[in-house]
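Every protein chain but one is kept in place in this view of the complex.
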Amino acid sequence: MSLNRRNILTGAAAAASAAMLPRVAMGADSVKLGSILDTSGIFDAYGTPMDMAMRLAVNEINAAGGLLGRQVEVVAYDTQSDMALYTQYGQRLTRQDQVDVVHGGILSASREAIRQTMRKTRTLYFYNVLYEGGVCDRNIFINGVTPAQQVEALVPYAMGKSGKAVYILAADYNYGQITARWIQKFVADNGGDAVGVDFFPLDVSDFGSTIAKIQTVGPDLVIAPLVGGAHLSFFRQWAAAGMKDRIPLASTTMGVGNEHKVLTPEEGNGIMVAYNYSQELDTPANNAFKERWSAAHGDSSLIHEIAVSNYQGVMTWAEAVRQAGSLDREAVIAALESDLSIDGPAGTVTVDPKTHHAVLDVHIMEVKDQGMRVIETLPQRQPIDTQAVCDLQANPDDNTQYEIQI
Amino acid sequence: MPGDLTRDAITITLVTGVLIWVLPLIVGTYTLTVLAIYGMLGLSLGLVWGFGGILCFGQAAFFGLGAYAYAIFAINIGESTVPMILAVLVPAVFAAFLGALMFYGRLGDVYLGVITLVVTLILFKVINSTAGPQYVIGNARLGGFNGIPGFPTLNVPGIPDAYIWGDRYFQVCAVLLGLVCMLVTALLRSSFGRIAVGIRENETRMSLMGYDVRARKTAMFAIGAAIAGLAGGLFANWAEIVTPNLFSLGQSAEIIIWCIVGGLGTRLGPVLGAAGLAYLKFLLGQQAVVDNALVTGLVLVLFVLFLPKGVVPALSALWRAGAGRRPRGRVRQRRRPPRRERLNG
Partner (left out) sequence: MDLYVVVLVEVLYGVASLILISAGLAIVFGMIKVINLAHGEFMMMGGYATITAVNLGVNVFVAMLVIAPVAVGLVGLVVERLVIRHLYGRLVDTMLATWGLSLFFIGLATMIFGNTTTGISTPIPGFAIGDYQVNGYNFFIIVAAALLLVAMLSVLKGTRAGLVARGTMQGPEMAAALGYSPDRIYMATFFCGSALSGLAGAILAPLVGLVPTSGGAYIAKAFITVIAGGPSLVAGLLSSASLFGVVNQAFTFATSPVIGEVALLVAAVVLLRILPQGVTGTFFKGKI
């Protein structure tokens, strides 16, 4: 947290001193990249590595000569895991700092808090996090996996390893609510039955009675889209009650904030997940990425799913600016919509022009000794859930988040 | 004392006018707006606690209710005039019910504190768990933890497209703060206000004199809630989002701290305390050497220990001593350690 603020100050100081230099030395004004992330508070496990990834990407872009011959300057704000701060900093980024692009937002609540501000002020916005799908807005680009890319693959695998009766424990906000409905749908599609759904506010950390309640229902499988530091204690208490060997666990979020590295192997082993990235991916791109990360930040074990998403998001934007040859919003959007793709640490990421979502690889994995072991790789999955409802080519003025109806 | 009232009204108008003109030269209006809103919120508790003698640990509940009422009705109605009125009425009605429940039960001060605190917590927990699609009021999803973003903001009454924002919005908030100050002044000069102060000083005596203490306390409580609700509605417009955190205990604590630091039993104290401390917090938020909460907490402890009357009474006492003037017969309420001592009985 403190790092961030200090960086803003030094950034400001640098900008001030740069302003005093002759124009020639500076080349031109810098390109401003706005970043808005929770780097403190109960979501810092998500935000801090995302911030590091963003800075790594920007440093690499600048080392390679910047964009359009100009250096990229980061304007970053720490929202301290407080949703109300998103609107404040979002307004500051767009109205006061007048940045060229905003990358950020972690929880879906935070994305919805600033999405309209970005749209109103015509500031290009990248949301680089796995989420519940359905956002249809020409001003936003999303490169995280959606339920059709993730849940649709995870549910049949997990049910195949356990059974038909599924109990869902979800975080009580838009992500958890909508994802729980997607899980119910895919469970039903696979001939199973959702025997229970419970929602937990993000500050709940005592799951004792819930664990007892789950046992009275007796499901074959528990799927847990739980979010944040407080919800981490579910996995601890589940293991402490000795439930881990009785009912298998799957999750759409566990590990996104490297939770599997905080849990002991006994607590984490065997939890089933599906993501775009794993540190254990043994590809040249990922190994090189980890080395660059170590060189920049030291410990590469901090890298996680949405840190890589954020890195890929910044790189996608940079590529689009290069192709467009301009920072103009329309030109950059046009470049992004021209089947633009980049090769990131987690494989190829292609922008889907219809939905502004991403086509990417998804891996089904199991937690093993604080790592994620890849079981099966599903290459280049389309965000078909959002494609089914959203077509920005046909309706460029669309501005809704479509939700699944059951 | 109508003459005094007129003079106060002129003073408030002049001061407000000058401040609206001068302050934006020093601080950005985006920040000033929220300072004015907090000033109004501080004043609401300053009235209820400082003059009514009711220590409310849940003033944030009325602030939050006002903000939510505005957001929900703005989404359903579209035009902002009616939602703004409802932002005042909903908390007032709620407070009238809650106040009646407490005051007609003749609850002691500590119990009053507990109940207001608990009610705030209940509101927080309930609103925080309404993320599901089934929790809808009209077209407005309550949204739980997400809060409600994207509602229509304040417009010129009758013209839904003419949004008031930026510098204009600051002026609106500042003028409203001035108006509320004037209303509070008028209220305190009225017999209702003087009896309220009498109740604060000695409830039994006033009750024996034939005043219905319970009804008067309930009314006072509701008026405070109405002002807090207005502040809440304005805050919703400023932040462009309402979240359950508006109901948090931290928010309630802050309002109490504003009053203590500014000075209880004065009108100016809570307003200045709120604006000053909120600005301090804003400045502290821009550096990373010391934590915000640490400083706020330390300020509160030091004030309770060394300056329990607050800044404004201390300064005015100093000024009076320096100028060699004696207090005159204005509504200068007697400063109040006695009341707080008596709470212990």
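A and B label the chains in the order they appear, each numbered from 1.
Here, a contact is a pair of C-beta atoms (placed from the backbone, for glycine too) under 8 Å apart; a residue touches a chain by one contact, two chains touch by 3 or more.
All of these numbers come straight from a predicted model, not from anything done at the bench.
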Displayed partners of the chain not shown (whole complex): A, B
From A:201, A:255 or A:344, residue that would touch the chain that is not displayed: A:201
Of B:283, B:298 or B:318, the one touching the omitted chain in the full complex: B:298
Selected residue (touches chain absent from view) among A:215, A:294, A:377 or A:400: A:215
Chain not shown: contacting residue from A:31, A:45, A:306 or A:340: A:45
Residues of chain A (touch criterion as defined above) contacting the omitted chain: 1, 40-42, 44-45, 80, 172, 198-201, 203-213, 215-216, 228-230, 232-233, 236-237, 239-243, 246, 262, 264, 267
Contact set of chain B toward the excluded chain (per top definition): 55, 101-102, 105-111, 113-115, 117-119, 121-122, 125-126, 128-129, 249-250, 253, 256-257, 260, 290-301, 303-305, 308, 340-341, 343-344
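Keep this in mind: only the chains that are shown with their structure count from here on.
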Geometric centre distance via CA averages, chain B-chain A, whole Å: 39
Chain B - residues contacting chain A, complex: 30, 125, 128-129, 131-133, 143-147, 149-150, 239-241, 243, 245-246, 286-288
In the complex, chain A residues that touch chain B: 1-3, 5-6, 9, 82-84, 86-88, 91, 108-109, 112-113, 116-117, 172-174, 176-177, 199, 201-202, 403
